[in-house]
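With one protein chain withheld, the remaining protein chains of the complex are depicted in position.
A, B and C are the chain letters, set down in written order, and residue numbers restart from 1 in every chain.
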């Protein structure tokens, strides 16, 4: 369904992107599930050149940086189209995560020096980057709890720690690492984000983590990384010491829109496969699968869910564009779990409609599931977002859950302290 | 959440309506659940006068008819606000179903004579009307199957049949009745809509049907009606003989938007009650219900569902306003079942959060449920809309389910015919 | 489906009960929804006489008390059959709640004097009783929090307080009231259960609470009751002062089985109505509703859910019979929310299958819903049972949630105390 958000500026771009994705990228998928992504890099590079030639590279960039200066709302719709080819779309158009997030971050907050050295080649697709925040020993949803430290020695930070789900670290030129620089500061001012070139001594990829049976490689992987006395210049810090938590918050708004629109594109693709199957699979003489109401139920529910999700996300993007992310935090929480769940339901239905074929790698559905089951987990599990959203709502009704929780936590600490003193 | 659809024109109206509803109508609810609506008509009439005095009467009307000429998208948002007072809002502002639908119908399709006699006093709130389509013996979702007939005799139609869920017939001045005038025409050209004054001899309200324990009265009721040799002038037909099915279709688009926005307003009210309860109900010393994650889950899910639904409906209204209902039939099917289900889930959670109080009539929640469980049934059951939506989608994939079903139906008839001939 | 739990002893009883219910009670339902239950008491009394004549009265009683000495597992199956007539079955056979629970309580724990005066006529169906525990100002799920007190003065208790959902108080001869007798005792030893004749001065039924639009009357009602200086002899206490909480616990096991088996019987009835409708409602020429897979889905899901629920409950009853309720607390929590939810889903499907008819009172489905939506609330809301079940399971894994919660609660109190002292 066309929406109110489709501006005149973005409409022709949407068509161009859509055609490219369907003509150039989707045909590559047949090979994909049986090969390492590394073997596909050459052909993907060719496609990148085609994208550049067509003037479609870096659609997320400002006009000054060679992009179209699209609003978040407009780019979100592009992102959906790219996601019709779940594994190649964003990469080939140069706006894959986490590079797109790092681009936004450096663009807005990095020093000119950092921009020159890291942002420029990143935007050009000459290098890749990774984002290194989550630690295996701490719940990823709480960016105030982490053990990785950066201790200042002269003009350098010395970094030590262990991170995982440092996605795309394999082959990346640098990491944006979230580390504790000021352990004694108030909780939300302890951490900083620092650029760490991956060739820094002490930076080590321990493994690409196997996720649902596949470790992947290159940008298509999630690394576990150790930092052992890793030294980087203090000028590599982004936006200043202690700004880590705030930068993480800044990433969130646009990041959520990117995630959600990608899932919506994925879901559209799954629904498309579902419908093709339903329309062509004969189950009895001259009776097609799609004539069965069980299947019609799947299709109708999926259509409605996707359309509702798209509008919910685009309106949130529109509010971010017009009144700023700080004014739509509730929606930014809401879309995350709402869309992730809807998407995974649509995907599950698509698998079911394909019967035994659906669990094989002969369609992309099973790979889509393996790579996206995490949608309900990363960037905050459903439960965390729901809790945050409810807390924000109830605060308007006079119940400040988070304050009460903090007080209780304080009490607990006092008790532990008292009990330790007694011993 | 504010949406892109809130125009400058409608924003101040929304505030006025909202204030009126909360200050003047919601306080009336305490009495309502224990009284017959008839006893409240005088106070409701007072409120109507206040609405008229404030220039807020008939917000659905064109400027020519004394309204504001709001788009469907704009009026939808008004309708949501009215629905914060589920039982009084629309009535007091003069845009309650089925009068609003009959108004639209007469406005667009009736002869000047019918307009003068019926539409004018209807718009002024001087009379009420009802809509008489569904029959107990036929599935309501199929307007091509019905037994009520109107046989032409001279300048009159003679109407015979039985209808039910002729909502608000009790006290109405006229019915718009759907009847078969041309039994031998192609299926979709058999029926007509005819204005039948309720004082026509042979028009009889058999009963107000008890729905979830309550028969109601006046506009707050659903009648079972018989037509026995009911004679009306042929000029009472709307838009010509055989147009009944098409008129029913025309009602659908705006009607769906009205239904859906009303449910969204109801759902907001239920969520509001849920949050008030969660923020103020102490379950242990100094522990509020809202501190429980079970309740937070309810609140967060409800918030996200309602916001997604609103945008889905308003975008559909926007498409109807801009490209016409014929181009968004899929969405018109989709919003019906999607919103009705989301609303009933929200309402169920609100009841659950209130515990034993939730099942009593001490809040409006149980009454809301009783009056709205039918949301998933009237105007087409979920299953019918899903089937239609899936059929429309699969047709684009080359599978014409409805055509196949028709062919099969034809076959069946042939076979029955053949088998009868054999006997 | 026949189950392993159907003993030779109970099989013929099941058939007798089933036949009686279907031949004598279900035919009464047509009148029911349009009448006050009071007007039906005479015909129900006739049916009771027939039950007694057939030797089927008091099937829950021990052989000594004139019953069959059925196990809980056996009686559960009887209860299911009775529940095919949701409004009359248990009453006509003399085992309706709350009388059956009070009977069990008095039988096991009351003094001979109380038994003689109250239990005997109760078992004979000569009087009725009510159970008065929940208070409007406290969460019903926590029987340690209540405000109603009984202060001892000489040989009497003086009772003051307000209770609600004192079901069937209207017309009852006595209440079993849960009151605080020992406010300074440890939390679980503060309350007692006391027999309070309803003609005691100061015992007042304030109202029969309207539930989903209906206040009901007689045994078919839920009263709000005040106790104002209500004096009863100290010998009216059951099992001794401070035993209230323990008695409440004792009620739970068998009470849950009774509730659950009743819901299963109700669900079977709803499924039966669903299937009758599906098999006989023509939606197009010669096409029955049941040919639609949407409906088949409803029927199949309902069949499986009910059968799984029945076995879950009966095995729990069997464990109570063989190893005692203390050893199956987890299952006693589990069945409560599992069955209540399954039942309400089945019922909702049955309503949906009936279309517009389903929301009317022309079938018993809407009344069943109105009277049973509370299944997920009374006797502990879903959320409370889930929390208890999870706490019990996690304790085996070394995490004692309830202990941690108690410690925190203690801390909170200390803090409040400290903060008060400061002021």
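For the reader, a short list of remarks on this structure follows.
Keep this in mind: contacts are C-beta pairs under 8 Å (C-beta built on N, C-alpha and C of every residue); 3 or more make two chains touch, one makes a residue touch a chain.
No experiment lies behind these values; they were computed from the predicted model shown.
Within the full complex, the residue among A:153, A:206, A:272 or A:361 touching the omitted chain is A:361. Although one chain is not drawn, the whole complex shows that of C:10, C:176, C:196 or C:319 it is C:319 that touches it. Contact with the chain not shown here comes from a single listed residue; of A:134, A:200 or A:315, that residue is A:134.
With the whole complex as reference, residues 1-5, 275-276, 278-280, 288, 290-291, 293, 295-297, 299-301, 303-305, 307-309, 311-312, 315-316, 318-319, 323, 328, 330-331, 333-335, 337-338, 383, 385-387, 389-391, 393-394, 396-399, 401, 404 of chain C touch the missing chain. Panel shows chain A; residues 33-34, 134, 136, 139-142, 145, 164-165, 209-214, 281, 283-287, 289, 292, 294-295, 351-352, 355-362, 366-367, 369-370, 373-374, 376-378, 381-383, 386-387, 409, 412-413, 416 of it touch the chain omitted from the view. Summarising the interface, chain B meets the missing chain with residues 292-294, 297, 407-408, 411-412, 415.
Heads up, the rule we're going with is that only the chains that are shown with their structure count from here on.
If each chain is reduced to the centroid of its CA atoms, chain B and chain C end up 38 Å from each other. Centres computed as Cα averages put chain A at a distance of 42 Å from chain B. Contact of a single residue of chain B with at least two other chains is seen at positions 295, 383, 386-387.
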